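Of the protein chains in this complex, all but one are displayed in their positions.
Chain naming follows the written order as A, B and C, and within any one chain the residues start at number 1.
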Amino acid sequence: MSETENKTENGSMESAGECTAGDTKDDKGLGLGVIFFIVAFVVCFLSGTLLFPKLLYSKKEQPFNFDHALHVSEAGDCESCHSLREDGSFLGIPKLATCLDCHAEDPMGETEDEAVFVEEYVSKEKEIPWYVYSRQPDCVFFSHAAHTEANGMDCVTCHGHIGESTSLKPYEENKITGYSRDIWGKNIFGIKKHSWDRMKMDDCAACHKKETGHKGYCFQCHK
Amino acid sequence: MKQENNKAHKFGMVIDLDKCTGCGSCMVSCMSENNVPFKEDESNKKDSITWMRVYKLTNGKSFPDTEIVYLPRPCQHCGGKGDHGHSPCISVCPATATDYGYDTGIVSQIYTRCFGCRYCMGACPYHARYFNWWDPKWPEGMEKYLSPNVSPRMRGVVEKCSFCYHRYQAARDTAYYEGRDDIEEHEYQTACTTACPAGAIVFGDLNNPFHKVHQIVKPDPHPDTRNKHVIGKSRNPKVFRLLERLGTNPKIYYLSEREWVRKQGDNYLDGEWDEIKNHHGSSSHG
Amino acid sequence: MDSALIPKGAKRCSFPKFTIGIAIVSAVLLWGVYAMFLCWFKGLNQTNMNDYYGFALWIWADLAVIAVGGGAFFTGLLRYILKVDELKNIINFAVIIGFICYSSALLILAIDIGQPLRGWFIFWHANVHSMLTEVAFCLSAYFAVLTIEFIPNILENRQVNKVPFFHHLAHNMHGVMAVFAATGAFLSFFHQGSLGGVAGVLFGRPFAVREGLLIWPWTFFLFTWSAAAFGPCFTLLITKITEVITGKKLVKDNVVYLLAKISGWMIITYITAKIIDTIYWAMVTAPSLGFTLSHFYTDNSFYGYWILVTEIIICGVVPGLILIMKSTRENPTLRIIAFVLGTIGICLNRWVMVLQIMAVPVMSFDTWALYIPSWQEVATTILPVAYGIILIAIAYRYLPVFPQEKELNR
Partner (left out) sequence: MKVDRRSFLGLGLGAVAGIAVSPVGLKLTDDSSIWTQNWPWTPVPVDGEVTYESSVCSLCPGSCGISVRKIDDRPVKIEGLADYPVNDGGVCLHGIAGLQYLYDPARIKSPLKKNGDKFEEISWDDAIAIVADKLADIRKKGSPEKLACIADKEQGSVSGLFKRLLKTFGSPNFYTMPSLESYLEVTAAAMHGEGKTIAFDLENSDFILSFGAGIIEGWGSPVNCFKANASRKERHAKLYQIEPRLSNTAANADKWIPIKPGTQADLALGLCAVILKNNLFDSNATANFKGGFHKLAAILQKNYALSKTAEITGVKAVDIEKLAILFAKAKMPVAVFGHGRGDGAQSLKELAAVHTLNCLVGNINKKGGTFVLPKNEYLEFPDESMDSIADAGFAKSKTGRYVNQLIEKVNASSQPAIEALFVYNTNPCYSLHDPKSVKQAFGKIPFVVSFSSFLDETAKEADIILPSHTFLERLEDVPSCAGLAKSVVGLTKPVIEPVFNTKNPGDAVILIAKALEGSIAQSFEWEIYDECLENITSGIWDSLSEDGHVVISDGPGESTAVNVSFLADNPVTIQAQGDYELTLIPIDNMRLINAGTTASPFAIKTVSDRVLKGSDIVIEMNPLTAKGLKDKGFAILTTPMGNARVMINLNEGMMPGVIGMVEGLGHTLNTKNMSNKYVSNKGVNINDLIGPVIESGSGLDAAFGIKAKISKA
């Protein structure tokens, strides 16, 4: 494209001559350029920071609400439901059978969620398709026993204060990777304030480095 | 964390070639344990993924003096020159997709880190590394038998024997749960070892004098007098390693009564074998 | 519009003729692009590579284009650092050839890896022990340098240069080019070397492994030296081909003689080192691992001793001698023969250092492995050639690549 054509498209024939001419005009042009630069920068930066996450993540509602605080007060502690099996493997989100240790066929309490639980899952003997905020990719091997049993860590360090919550937050799924937003962390820049704000490999490695002096060998956490 | 301060293990294997029948159980056990895929035609052995491969060796003599022997070859889990953990493959991987577990002596391979440059395959003289040229595909429904303990691979990455590391992890989890510091010999055995119907494979900690593998191999902890790169040469005259002279320091040892079999474990110049064959890991400074 | 872009005073073929030529080459290019997309979307099963030949045609092509692209850094080094001023008349072209070679190399690498979207792991999760890491860093950095070196030439386009900003930019960039040339030479030293190191560090492969200095095996130095030696050969060869195609003399003979002479001496010194290396490897290194030379060169249908003789004597010693002797150097036919042999020699060296390594069995009960590339591999390997031709054609047509062109074609 030639220079002339270029300017024609810019829609200002008059400015064509001026543009290449004097210094003052140049300055003015540059000034405008700076303004455009700043505007474009701000718009793009903000959309990259605010709009982009909206596009990247899709919100999904859990099957029904679960009151962790209530269950903790009734059942005792996290391990009452999220326990280790006898072979040392971690049970994860308990199956329906575990719920039924306490819950009966009839609803306990009046809440709508309890009704959904009983009607949709208990009576149909269907497992509840929870979305798991902390689900790691398939390549990850995470030993709960190594952390909680052998080294006495608590659940909060990684999972935060979910046990004190009365409702489940919406699950945000990364449309590209299929994983929960909690892995990368709520902050789109990946900045974290608490140890439980992010669950990326670097976070594991940083803690290992701090606690053991070595970030660990690949196979310690990969399968 | 206390468990990381435990004395380092050095897991290894000794395979009795006189017992090996070449039946292939180890290969299938490995494939089944580790979610190894299969494809319509697997007869091109140069693109067929078998972490454990059984080679057929012959003494090269003509009828009726011919002899054959089968040699199972998993990943050799090399310690590299001087056994410092710089195995041929680890040292070349540009993205740290394979590393040396100094606590176990096991060479890892992380499929999700690997970006498929295949340099490690070129570096491995044992051809123990395999590339996923295809996406793994299972016939409809068959993916239900896949094990969650080993992540299925995607196309475009390298895979290899892991010494069934997930079994080590599982054993350690149980130990943690039971409040034990370490695991017993029988708690961690690879899938090929447990499957071998002839009992030809013995697996365990080469550093642990109570383990059977140590007792058979009797590894010499000192550098070989003939080659300073070689550590852990067997003091058992019937035991050898593959390509020991390269200084790769594999953790797979082989046992055979037959001299011609032992000779095929490495390359020798004319006349060299007769000189070397009686040279074993020395016990004098052991 | 076409004529407005052609450098002032330069004669070029008619636009339709140019278009037809470009179209023909573009067809080849598209074939390669098609194959490239096949590889990306279907995976590397499109190739005939296998677990024995994890490195094959592509890596060879990669090493070869980088080696012949070595003309850029070495000529740059001579021109800007050692102030061999005559070489300013060929430096632009050397840079363009280098740019083509290095961009091709990066493209081939992007096709060659099994997971292109994870390619950046090589930088992010770098393993400092790996020669390939060194290659990736230096290669990318040097490609950036080459781009910077190429930019002033582009800015000298008649129309672009009218913009004062670009005019000044080009001018100023020329001024600081020595810095970039120095950086380029330094980076090149390392990546050419680390490409050699790629083979030399394979201590599991007695055919490849070499002893060396500190962490660098001898192949490290041999690769750098050979790229510096044969790179200018290739630059001069392409210059000659361009001259033949355009029917014009583009570079003065004294410039060619000078670069050819330098190349000749580099070749002779390199090949001497290579012969010493080969003898030491054959007599000491390999036997210490239980191998004789015959193990590597017999018992198979392809890799005979001929390949060793061809690489070292016919395509090494011979072109070297031709180029160092004034009489033969200044004989146009012999000189071209030397350029051709030299280019073949360096490519053959890279072939041997990639493919023969894979072919030679190491375990005593293993067998030789031979390999024939698939059409997809061939197409993607020809792709950079087509791309190179197009870029040279466009650059020649629209940029003042050869400062002496006007003078020589008055």
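Observations on the model:
Note that a contact is a pair of C-beta atoms (placed from the backbone, for glycine too) under 8 Å apart; a residue touches a chain by one contact, two chains touch by 3 or more.
Just so we're clear, the structure is a prediction, and the values are computed from it rather than from any experiment.
Partner chains of the missing chain, restricted to those shown and counted over the full complex, are A, B, C. Taking the complete complex into account, residues 6-7, 10-12, 15, 19, 28-30, 32-49, 52, 56, 85, 87, 89, 91-92, 137-139, 174, 176-179, 184, 188-190 of chain A touch the chain not shown.
The missing chain lies against chain C, touching residues 115, 117-118, 120-121. Listed here are the chain B residues that touch the chain not shown: 18-19, 21-25, 27-29, 31-33, 35, 38-45, 48, 50, 54, 56, 58, 61-64, 66-70, 111-112, 135-136, 138-149, 152-154, 156, 170, 191, 194-200.
Please note the rule applied: only the chains that are shown with their structure count from here on.
Ranking all chains by how far their C-alpha centres lie from the centre of chain C, first place goes to A.
A separation of 40 Å divides the Cα centre of chain A from that of chain B.
In chain C, no residue touches two or more other chains.
Residue positions 96-97, 113 of chain B are each in touch with at least two other chains. Remark: chain B residues 44, 46-47, 55, 57, 71, 81, 86, 88, 90-97, 113-119, 121-127, 129-135, 154-158, 242-243, 245-248, 263-269, 272 touch chain C in the complex. Of all residues in chain B, those touching chain A in their complex are 1-4, 96-104, 106, 108, 110-113, 148-152, 162, 165-166, 169-170, 172-179.
On chain C, the positions that touch chain B within their shared complex are 43-45, 49-55, 112-116, 118-119, 121-122, 125-127, 129-133, 136, 198, 201-206, 287-292, 295, 357-358, 362-366, 369.
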